[in-house]
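Let me begin by presenting the structure, written as structure tokens, before commenting on it.
For this view, one protein chain was removed and the others were kept in their places.
Naming follows writing order (A, B and C), and every chain is counted from residue 1.
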Amino acid sequence: MISGSSIVQSLLSGLLEGGNYALYSLGLAFVFGILRIINLAHGEVVVLGGYVAYWTLVRYGVGPVLSMPLAAAAGGALGWLTYRLFLRRVREAPELNTLILTFGVGIFLTNLFLQLWTGDLRSIEVDWLQRPLTLGPIRASVGELAAFGFSVAAVLGLQAFLHRTRAGKAIRVTAIDRDSAALAGIDVERVDRGAFAIGGLLAGIAGPVLGILANVSPGVGGPLTVKAFILTVLAGVGSISGLIAAGMILGVGEALTVTFFSSSYRELFGFTLFLGILLARPSGLFGRRI
Amino acid sequence: MRWPGSGLRVTEGTAAALFFGALALLPLALSFNPYYLSILVAALVLGSVAVSWNVLAGLCGQVSFGHAGFFGLGAYASAILAMRAGWSPWLAMAGAGVAGVAVSLLIGLPSFKLRGPYFALAILGFAEVLKLLALNLDSLTGGSQGIFGVPPPTALRLGGLTADFEASRTANYYLAGLLLLLVWGAAVLLRRSRAGVAMATVHADEEAAAGIGVPVLRTKATALAVSAFFTALLGAFYAHYVHYLDPDSAFDGAWSIMPIVAALFGGMSTLVGPAVGALVITGLDEFLFKRLFESGHQLFFGLLLAAVIVWAPSGLLGGRVRRPTT
Amino acid sequence: MIARKTWRLVLAAGLAAAWTQAGAAPAIKLGAHAPETGSLAKHGQEQVKGIRVAAEEFSKRTGIAVDLKVYDDESQPQKAVAAVEKLAGIEKVAGIVGGYGSNLVGPASEAAERYDTPYMTTGAVDTKLSARHFKNFFRLNYMPGYAAAQANTIRELFQAKKVAILFNSQSATTEIAEAVKGQLAAGGVQVPVFEKFEKGTTNYKPLLLKARDAGCEVLLVEGYFPDYVGTIKDAKILALPVKAYVGAWGIGTPEFIRELGPMSEFVYGTSIWEMGTAPKAARAEEARFVEAYRARFKEDPSYIAMLGYLSAEYMLDAIAKGGGAAARTRDLLRAMDAVTPIGRVAFDEKGDPRHFTAVLFQTRAGKQVVVYPRDRAGGEAKYPAVPWSTR
Partner (left out) sequence: MRGLSKDYGKLRVVSSLTFDVREGELLGVIGPNGAGKTTLFALLGGTIAPTEGEIRFRGQAVERLRPDHRCHLGIARTFQVVRPFAELTVRENVRAAALFGKPEVPPPGEIRAAVEEVLALTGLAPVAASPARALSLPQRKRLEVARALATRPRLLLLDEVLAGLNPRAVEEAIPLIRSLHADRGITVLVIEHNLRAIMGLSQRVLVLNFGERIYDGAPQGAVEDPEVIRAYLGGPARA
């Protein structure tokens, strides 16, 4: 028999997990919304961020909170480089080309990680982050709550950046109408490169969180990308703030599927939801706003 | 891409004749070495799936990211028909193709209103669902334990010659080659047919196609059904060839991704290009990259992929082979 | 990395020079295939490392050169078949070792049977594999041995009444879960929670809560490394009131302790071998292997490496003694009966290990302490374990 407190606990775990999903997806959703590029190397960039945080902790004893900017910088640099080297040359080509291109970059990165750091699993262990907090029978760890808060902050921060800053506005204008933006004196090429780098940066900051709450290894990038894409579609392309809600729907749905049915159906739930939304409401749950 | 000294341009028929001719003679050159033949079988299976995929993408302009779904479905359908229902493996393979058509229509009809990457990823979603079903319908599929001992196609006798598909790599090689020829031939006939013309117009511009009376939905459904039929057929061949099936290998995402890579690499604007691409990438991976790095050799492969997209987007044959005009 | 590679090359060249001087006997060709790339890369690489150490040690010991041919099967069944075609067909190796995962070992061993080449695996536990009655198929570990170690410990040592089993949907973990469930049920132990989860699950809390609500005393997680990390982290957050946490394989390894730190304490796991768990008669051999492995790779060997090592050693011994003909090698392997670091090894007519039992251990202060079977035990089980909150 499932107790009431278990249902609440399960619900909470799904909500928190959903927050992480949003953070893991942010970079992909942003790049897709702005540049219309589905970055299939997204998950690998997250993994890179995770490795950066892991190694700075293991080698230099620097905690994940402090190493986060470093992870972000690594992701951003990788994004910038990918754009500089490859993407700018296929900007005008059909969508399929950028898809395959970024897929190739993803394969390259996965195998590079394997060469550099072996296939071992890495998990970022910091005492204070693992500490559980309790509210009656309901429990969560400091790390989970912090990650959730961070995820929401990242989403709101990105939103504020896009709406409040000059650079953000330029990015939005370019996304809505490239030609007019170019006529208005915006260097669209630079905007593209910048936006892709920001996508990398957003992926990079998700890495340490992945390392803390789950684990980092070369192969986990691919599944992360798929999850990020599912979330992007659920939220609706261009809806950044919708990611949090979409993540929660997915996270809670998965958790409750396990609680009330069986964990065999957890993934089935995710894909059914994905297909249902895609077929019934291709613009996603939360419209199309940028 | 401009090829250096690309004065030479051949028709697709010529390219295909050269290609299939070389395939027929290749075993002689390799003195029927089973190892090379088994690598080639893998390449031919990939090539056939790539050509099938390209019927949908190259002819009709609809890119799918989920052909692993049809491949795995075909593999399971054939294995189950042969082992549970006692069909001959040959008949079971045909049955698998039909199952592929049925499921493709079920999947396709709601998905066709989606465009571009949405369509591609919807098919991916369906492929994942099929994989999860294979994993969870234990009583039918054996769940994650998979199915052992899928029988090889029954031996064929032609005069004094016997093709034993259980033991002989050569027999399997020629069977895989014939399947590729079949898929390619069907694709050529399809392109020449009235439905092929419809696909070309849908590929170019859906709205304009509808404007001149092309039934867009039916055209897409035809392309998907043909593509799924052959992909499932190849999945069935694979099942009878490796004699073992489990959800992870039959629905492996590689069956979705690698055909796309092969098609892009070989050239999507031709029908034989994807097959050539499959042979080249399999060869590079097996005989070059693997030698350079024992583990993680797919690193080169990722780079190569990116390089092809950026610097040779029309593929190996794209710039060289003329598309036939009707 | 590069430096290590160069170093390896120099070492290999040095060894090769030493062999040529010694080299009277012709070299033995040994084949190995394993997934060195892809999702199983980690296991495949460890397996190959163990095999390499075996080849080098064998040469040092006997003076017979070993020509080791390694093939990356990329975790693809088609490539596993190609591996055997290449190793047995082209390289004409006298025996093949390796293979990881039943979906690869299945087709690969079938090809080896066709080539009449002895094939010994350490990475496929599915009972159906040996049901094919191949002449050339051998393996060092299989399912019943693992399941028995878990079920017997739970019944005899813990005397638990209610057990929760969570298992990864993959083939080997599903099979062990079902086997343990069967053995527990036969012994009158209830299994109210029996749940399959997908590879890549990150939120295990809803599953763990089911175990809590059902009042299970023991939590069995039949999975792989990421599953242990995930379930243990979540169990700690939930302060899951179970008296024992038992994992299947790959738990309690040095990597596990390194990554989980204090949370790895008091966790149980089954293994074929962990450092220091060899029976007394095989302690010397164990030490030799560990030393050679450390010298070669600058790290501690895992049980996968040990299994790779042993399989290659047995195969090489049989080839050397029998002169390399497949039939002789097979007969010698079938006749073998030895106490080894993983216990007594002898094969039945199907190629399954007759005496195989896994050991059940508990991690204590970063070490694995064997608690079952009693005759290999190195200490008492701490049962019930201390609550998660105080670890």
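Everything that follows uses one rule, which is that a contact is a pair of C-beta atoms (placed from the backbone, for glycine too) under 8 Å apart; a residue touches a chain by one contact, two chains touch by 3 or more.
Bear in mind that the values here come from a model prediction, so they are computed numbers and not experimental data.
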Contact set of the excluded chain (shown chains only): B
Chain not shown: contacting residue from B:R157, B:R194 or B:R291: B:R194
From B:A210, B:A254 or B:V280, residue that would touch the chain that is not displayed: B:A210
Interface residues of chain B (partner: the chain not displayed): 194, 197-198, 200-201, 203-205, 207-216, 269, 323, 325-326
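The definition used in the following text is that only the chains that are shown with their structure count from here on.
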Distance between the centres, which are taken as Cα means, of chain B and chain A, whole angstrom: 32
Sequence positions of chain A contacting 2 or more other chains: 111, 114-115, 264, 267
For chain C, residues that touch 2 or more chains besides their own: 37, 41, 45, 169
Residues of chain C defined as touching chain B within the complex: 36-37, 41, 44-45, 70, 72, 76-79, 81-82, 85-86, 89-90, 102-103, 106-107, 110, 114, 126, 128-129, 132, 169-171, 174-175
In the complex, chain B residues that touch chain C: 33-35, 37-39, 41-42, 45, 135, 143-146, 148-149, 167, 169, 238, 241-244, 246, 248-249, 252, 254, 286, 290, 294-298
Chain B-facing residues of chain A, complex: 38, 86, 89-90, 93, 95-101, 103-112, 114-115, 222, 226, 229, 233, 264-265, 267-268, 271-272, 274-275, 278-279, 282
